[in-house]
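Every protein chain but one is kept in place in this view of the complex.
Note that the chains take the letters A and B in the order they are written out, and that residue 1 is the start of every chain.
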Amino acid sequence: MTILIKNGRLVDPASDRDERVDILIKGDSVEKIGKKLSGAGAERIIDAEGLVVAPGLIDVHTHLREPGFEWKETIRTGTMAAAKGGFTSVVCMANTDPVNDNKAVTEYIMERARAQGVVRVFPCGAVTKGLKGEDLSEMGEMHASGAVAISDDGKSVGNAQLFLKAMEYAHLFNLAIICHCEEETLSHGFVHEGHASLLSGLDPVPSLAEEIVARRDIALAAYVNSPVHLTHISTAGTVRIVREEKARFPKVTADTCPHYFTLTEEATLAYDTSTKVNPPLRSAADVAAIKEGLRDATIDMIATDHAPHDAISKDVEFNLASSGISGLETALALSLALVEEGVLDLKSLLRKMTANPARLLNLPFGQVVAGAPADLIIFSDKAEWTVDKDAFLSKGKNTPFHGMKVRGKNLMTIVAGRIVYTDPEFK
Amino acid sequence: MERVLLDEKSVERSIIRITHEILEKNQGSKNLSLIGIRTRGIFLAKRIREKISQIENREMPVGVLDITMYRDDIGMLKTPEVKKTDIPFTVNGMTIVLVDDVLHTGRTIRAAIDAIMDLGRPARIQLAVLVDRGLRELPIQPNYTGILYTAAPEEEVSVKLREIDGKDEVVLSTST
Partner (left out) sequence: MNWIHKDLLGVRDLSREEILFLLDTADSFRDISRRDIKKVPTLRGKTIITLFYEPSTRTRVSFEIAAKRLSADTINISTSSSSVVKGETLSDMGRNLQSMRPDVIVIRHNMPGAPHLLSKILDCSIINAGDGAHEHPTQALLDLFTMREKKETLDGLKIAIVGDIAHSRVARSNIFALKKFNTEITCCAPPTMIPPGLEELGVSVTDRLGEAVVDKDVIMMLRIQKERGGTSYIPSIREYSSFYCLSEEHVGLARKDVIIMHPGPMNRGVEISDRVADGAFSVILDQVENGVAVRMAVLYLLSGGES
């Protein structure tokens, strides 16, 4: 199919472009970018006047829950939510059931994604078998089946020696190493150790629990000269550590999630389980440091850590509630708020959600240039809307942003030249 | 629109008369005690006690009763404020004279009687009111009355006492 997108403002960080141009898509790639392109022969002509055209967003951290937890999400519903949110590629974490620690599960995920998925799915395999932290998983075979990264996300790899060997071994396959930084013995709590926990009486987790593992993981990686990526960083201390270490060892990268720059620990005072997330929501000072980290490029990417849960697992006491926020459908709007606040300009923001993730994962996506795969989104950075969890395409309605007025809405998502999502009010 | 039913001097005269009636009916003040119902009943009870002590040369005990816990309409109001009840004597075997400013539906007195019964077993309970304004909803009658005035439902009878309102007066008002 041939599609012409005209009159849009193309912001493509990879080619450093921010201008009003037309884009012609033919088949599964971008054919031509230029001014006043002809629409002759195009089956679809889309007028993007007043809208932004960008590379499809890439999420380095999503939970699709399949296999094993299909009542919380499936590859189909998760990718539909991704498409709505403007994501054309997602990396899905290994804490499924069975755990994705071997090629059979990896192939299962790839196959389900091919058959049912609406956007591109790239599995992240486990570092250790069963996520038990004892034995290395079969990374090579997982890579051959399509895995792009390894992570024991949900937890850290407690055994330093094992993680060191994992990093060395992963080097064979160029797998990205994604670190969930959490010292288990320090994190027997449910909220940030700070003023809010003093008031609410909820068991607290100090920032220290994240920071000491962040330092450790970077030290391990530096020792074997391996790239290392810290995911969902949330504290001022971790930002400082990444900033310091990057100066010495540039192979460190990091991502944060929208809730860590939008909400503080105060949100937990009413015991609303939709605010329960791991790492927990932090203090105002941490939020400010995260924004500064985004601004000065210490933090390279914004990921969602999309963690859909069924209503029952959140309709319990705070201590017992599952952790996680269903974030694919709100990420873009919450991230655009950073542009509004002056923390980032639009191109820098989009770089953190397109070109940078693509580079980490070694994927030929995240850019809009002639010849590249046609993964694009068209969004309005001005449209105001109210978050409605019941309208989510994800099965996970667990969001603390329900009812919040936000600005910035994805209107159309194109993957490999096919339109996979259109906002009902667009055209 | 207001009309004075009893002026200052008339209030005083009523209290004097009520006092004498109490003493006459009970043949003195032996085994007699007064319990005033919050708020203005308390001041009336104290005045009656003053006069009795002048006449009989005896100090009489006066109790203070808050009937909030015994009201029959609690579920229909904003929670009414509970104040202290202070009855520093035993009611067993006593003649209790309940004192209130206005008798209207009778529900307050019903509650007061229940409250006193929970404190013990009085020999008898009598009722003294400054104004009986009629329109009873329960079969309750005063033994001693200052003035009887059957007011219409939309009329309001209010008692002012100098201890709390600055002057003694019984006023009838109609909302027009």
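Throughout what follows, contacts are C-beta pairs under 8 Å (C-beta built on N, C-alpha and C of every residue); 3 or more make two chains touch, one makes a residue touch a chain.
Worth saying up front: this structure is predicted, and the values here are computed from it rather than measured.
Undergrad: Given that one chain is not shown, which residue among A:E49, A:D97, A:E184 or A:D315 touches it?
TA: Of all options in A:E49, A:D97, A:E184 or A:D315, contact with the hidden chain holds for A:D315.
Undergrad: Return the single residue from B:K9, B:K30 or B:K78 that touches the missing chain.
TA: Residue touching the chain left out of view: B:K78.
Undergrad: Would you indicate which residue among A:G194, A:P258 or A:G366 is in contact with the undisplayed chain?
TA: Considering the complete complex, A:G194 is the one touching the chain left out.
Undergrad: Mind pulling the chain B residues that touch the left-out chain?
TA: Residues in contact with the chain left out: 66, 68-71, 74-85, 114-115, 118-120.
Undergrad: Using the touch rule from the top, list residues of chain A that touch the missing partner.
TA: Touching the missing chain: residues 193-195, 197-204, 206, 270-271, 312, 315-320.
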